[in-house]
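One protein chain omitted, others in place.
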Amino acid sequence: MGSSLNKPELLKNGKRLDGRDFAELRPLKIDAGILKNAAGSAYLEWGNNKVLAAVYGPKEAMPRHMADPTKAIIKCRYSMAPFSSIEGHGRSGPNRRAIEISKVTKEVFENVVMLEEFPGNEIDVFIEILQSDGGTRAAGITAASVALANAGVKMRDLVYAVSAGRIGEHVVLDVNMIEDNYSDADMPMAISPRNSNVLLLQMDGGFSKQQFKEAIKMVIDAGKEISGIQRAALENVYKNKKEDD
Amino acid sequence: MDALSVVKSSYIKELLGKGEREDSRGMFDFRKIDIKTGIIGQAEGSAQVDLGNTRVLAGVKMVPEEPHSDTPNEGNIIVSAELLPLAAVEYETGPPSPEAIELSRVVDRGIRAAGSVDLASLFIEEGKVWSVYVDVYVLNYDGNLFDACTMAAMAALTDTHMPKYSDGAADYKSRDADLPIKNIVTSTTFGKIGNSIVLDTTANEENAMDARLTIQTDGEVIRAMQKGLKGSFSTSEIDKLIDVSFDKHKDVLSHFKKHKK
Partner (left out) sequence: MIGWKEMRHFVVPGDKVLDRQMRIENAYIEAGKTHSAVMGFYDDERNSIIPLEGAWKPRTGDLVIGIVSSIGRNGSTYSIDLTEFISGLVVAGKFSTLDFKEGDIIEATIQEIEHKNLAILEHPKALKMATMIKIKPVKVARVIGRAETMIKQISEYTGCSMVVGKNGLIWLDGGDVALATDAILKIEKEAHLSGLTERIKDMLEKNQKGE
């Protein structure tokens, strides 16, 4: 949450600054299978966010003492490029924020990946935020989910993520950077679409019980559109291959 | 997990299947809460919280510093939590684990989001504001660090006396004014074990836990939430836990009042 003193107006004529309605997503575009070396990959543009996700493995878990003889382990690294923000030069290396996001992202995929298929192995999920404009952890999870499916990793579901927030009295979907800085609440969520279960939930700011219910409904209702784009990205890899030689 | 923990964790699951907990608490009961304030005299504020066998200690130091350039009229509050190696056999020295970082950031998040400390009240003069450092030490681990650390940080803040500022420096000898506290944030953390959901998990219960949900509130609105671990929650489960969280807020507040001064 930014300072309340120099807070800009976030709504104009009942619309958001970028012209969106309260429950409207920013434009979302995903390409799957764009990195040759990775087992699976995805490039995502969501509003001004640009995100790359790659999956390696299953491969022998390293270091050996981390290997689990009953199932595969997931390693996850969320990282923001030093040039990804409009302001300043980001510090390189994982900061505390990135470590926390990596942890909760890993836990999302531990829920859906069939880890018991590959005991003693690891599956690596790399998320690189090349350009950030708010909602990068949700964008990263949505991209990584496509990368895992593109790698052929067995999963129970194709997870998506998006955030909800609050501007004054209004609950809004898919919070962008300026909204994230000055809004009254921000809540990134990851959802398993087959049963609408919540796999990631973080929130700060202020939500009444009623606003929370509204926000969670908005996130679940947005699933159809986001999942559709994820699915199309995966299918397009095989449609497009036909022509080139 | 060691062999004993595995045995204990299956015992916990078996009990919960019958609707029971190992210490015969109700599903949504806290363990005994004991808050003692003012136990580190050198600090501006301090508190020790015992939540069952979990013990944490929070200390507050206030330092005059330059404000951030984008908020020249506001001070800072920085809450962090640390797992001391002496708190449990599995804690090791070295850089903080992802678990410790998550704990630290979640405890900070609720207090920050609620504006429990009015940052404008920390303004001293142009170019000088107070930075309030709240450090929470985990001394003995028996589960539910999220709630214990939040309680300790909040209790230490309510115990804080501001140093005087004179001649460009803090005078730690004269600490007369109370640090103004706008609201008290409480934290309720639930563990999902199989299909059961319980409040205030013990270490044994945490070994068996599939998912975790922390809800922090100031009694008016939800201020922060964090879901952890690989399990999931349905939306109706979350709705119910938010209600429990608001109910528990009042109970926890009564402990603050009891131990204040």
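Miscellaneous remarks
Lettered A and B in written order, each chain numbered from 1.
As a working rule, a residue touches a chain if its C-beta (ideal position, glycine included) is under 8 Å from a C-beta of that chain, and two chains touch if they have at least 3 such contacts.
Small disclaimer: the values here were computed from a predicted structure and weren't measured.
Counted over the whole complex, the shown chains touched by the missing one are A. Contact with the omitted chain, checked across A:V153, A:I167, A:A185 or A:L200, is made by A:V153.
When the missing chain is restored to the complex, the residue among A:N49, A:S79, A:N176 or A:S192 that touches it is A:S192. Within the set A:P8, A:P27 or A:P69, the residue that contacts the chain not displayed is A:P69. Although one chain is hidden here, its contacts on chain A can still be listed: residues 39-40, 57-60, 69, 112, 114, 117-121, 149-158, 192-194, 230-231, 234-235, 238, 241-242, 245.
Note that only the chains that are shown with their structure count from here on.
For this pair, chain A with chain B, the centres built from the Cα atoms lie 27 Å apart.
Those residues of chain A that touch chain B in the complex are listed here as 1-3, 5-6, 96-97, 99-100, 102-104, 107, 110-111, 187, 192, 195-209, 211-213, 216, 220. Partner chain A is touched in their complex by these residues of chain B: 70-71, 73-74, 98-99, 101-102, 104-105, 109-110, 112-114, 213, 220-235, 238-239, 242-243, 246.
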